[in-house]
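Omission of a single protein chain aside, the complex is shown with its protein chains in their original locations.
In order of appearance the chains are A and B, and numbering begins at 1 in each one.
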Amino acid sequence: MTAAPVPARLRAPGFAARLRSEARVVGELGRRSVRQAFRRPQFLAPIIIFPTLFLAVNTGGAGRAVDLPQFPEVHGFLDFQLAGAMLQSTMLAGVSAAIALALDIEIGFIDRLFAAPIARASFVLGRLAATAVMGAISALWFLSVGLVFGAHIEGGVAGALVVIALVVLNATAFGTLGAALALKAKSASTAQGIFPLVFVILFLSSAFFPENLLLEPARTIAEWNPLSLIADGLRDPIISDLSLRPTLEALGGIAIVAGIGTALSVWGLRSRIQNA
Amino acid sequence: MSAMTGIAYDARTTWSLMRRGINEIARVPGAAIPGVLAPSIFMCGLTAVFGNLTNLPGFTTDEYINFILPVGFLQGAAFTGAATGVNLARDIELGWFDRLLASPAPRGVLLAGTVLSASLRVLMPVTLLMMVGLALGVSFPGVDGLLLALFLAACFAAVAACYGVIIAMRFKTQAAAPLMQAGVFMAVLFTTSYAPQALLTGWLHDVAKYNPVTQILEAVRQGFVGDVTWADTWPGLLALAGLAAVFVSLALRSLRRSGQ
Partner (left out) sequence: MAGIDLEVSEGEIYAFLGPNGAGKTTTVRMLVTLLAPTGGSATVAGFDVERDAPSVRRAIGVALQEAALDPLMTGRELMHLQSTLHGLPGDEATRRGGELLTRVGLADAADRRVGTYSGGMRRRLDLATALVHDPKVLFLDEPTTGLDPVSRIAIWDEVRRLNEEGTTVFLTTQYLEEADQLADRVGIIDEGKMAAEGTPAALKAQIGRSHLEIVIAEGGSEAAEVVMARFGDPMPSKNGVLMVALEHGASDVAPVVRALDDAGLCVESLNLVQPTLDDVFVEKTGRHLEGADEEQPRPSDLPADEPVSA
């Protein structure tokens, strides 16, 4: 090859330009994912409808639990339940994201992205951006539903903001787990089989009932389950004044989930690039 | 032509359709497993989480698992019925159902064959439920209680399957699956599923009182909680008969309409 100068439009753009371009790509992919969720109702249903139904039944069915002596001080059982509903919603959002990602891989859409001059990770980051948005929607939904049906947010506006922030972070963390699942599972129906697992893990935590009132062996498992930390952190600003410790513990739980999810995603991305 | 009509033909066709419905489990085991496991998972989970509700004054039993297991019976029936609807939707998408519709089989036979397979398949989740429940110490409901529960579950599965058929015929796509599942999920849970009527709060208190499935649930619950008596059984049977009348006729109508 002669040393002809590379034409301007083929030269790699500078770092700042690349970063801007990459950010646009992530935004565009995120927008696409959110649009997808609304265009495919069976993806939206698990994020909003199922958890709301479950919330309604739990509150109506077990509502008298507040009369139990060891039950913590709450304004109402609904106030207690909101955290569990939000946690469930974000976890299911993560599984939905996994299914959508797996579908993208199945139909070959991923080839379009990998043949383009973008960072490989943007594929996953775009999906995470969308999951974060779904988390925000979910948090706003459940807080509104709660308020409409008589719950009080004891932590006030600040408390509500903390809850929303935690839910968004949590959704993103479960998004990374979902991405890891999709990259490994390769087929959408495998990813779909994970739904029941979500319920199991939530039952083994303080998502729906106070930890001290669970029956064994669920109680012991819940004590070690990072999801309990997250649930308690989401619940605290609703049932009492904002305090630092539960929030930090929730962030810790989220970090654990995000850490596992990110590690598995990176591993999954690497092997996918090699075996493409 | 005589081979195409008559009771023998109806029975044979019904049976072969039922057999096909049951074989699907062998062919697509992955799809069946969640439905079989779900009620048992729910039972264990709800017991572990809400078990201490039995400490509330007015609760009808000391062991929550006795209270919850009957819900599992109906849930198993509900999910089996919904799965039948999803399978039908898939058959419609693949065009296989058009072949059945074009055959001389009467619509009633088609419905019976499709729906009764659900009644048989409900045995799977229910058996697992009983095994897990007995292992965890649930009180045995007595032979009469168990048989009654099985009978009610099988009938409820057929009703749920009719609902699935109606949705499948209306939307003709597997994407309607969440609608089928949510519908039966609500029907079973919006009852005295978590607690006795007196201890329900808010809107659920009212809905459960008027939900016919509550009567069916209470009938199934006999033996697990309390004794089996006629007084507690007949409301359940009546509710079941009423639901069957409604859903079977609606399902038949949707099958007949599709030919036009």
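Convention: contacts are C-beta pairs under 8 Å (C-beta built on N, C-alpha and C of every residue); 3 or more make two chains touch, one makes a residue touch a chain.
Fair warning: this is a prediction, and the values are worked out from it, not measured in the lab.
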Legend entry - Chains still shown that are in contact with the chain withheld from the display: A
Legend entry - From A:53, A:68 or A:113, residue that would touch the chain that is not displayed: A:113
Legend entry - For chain A, residues in touch with the removed chain: 1, 6, 9-10, 12-13, 17, 21, 24-25, 28-29, 32, 35-36, 39-40, 104, 107-109, 111-118, 274, 276
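In the analysis below, only the chains that are shown with their structure count from here on.
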Inset, instruction - In the complex, go through chain A and note every residue touching chain B. - result: 40-42, 45-46, 49-50, 53, 56-65, 67-68, 77, 189, 193, 195-196, 199-200, 203-204, 208-209, 213-215, 217-218
Legend entry - Complex contacts: residues of chain B adjacent to chain A: 30, 33-34, 37-38, 41-42, 44-53, 55-56, 64, 175, 177-178, 182, 185-186, 189-190, 193-195, 199-205, 207-208
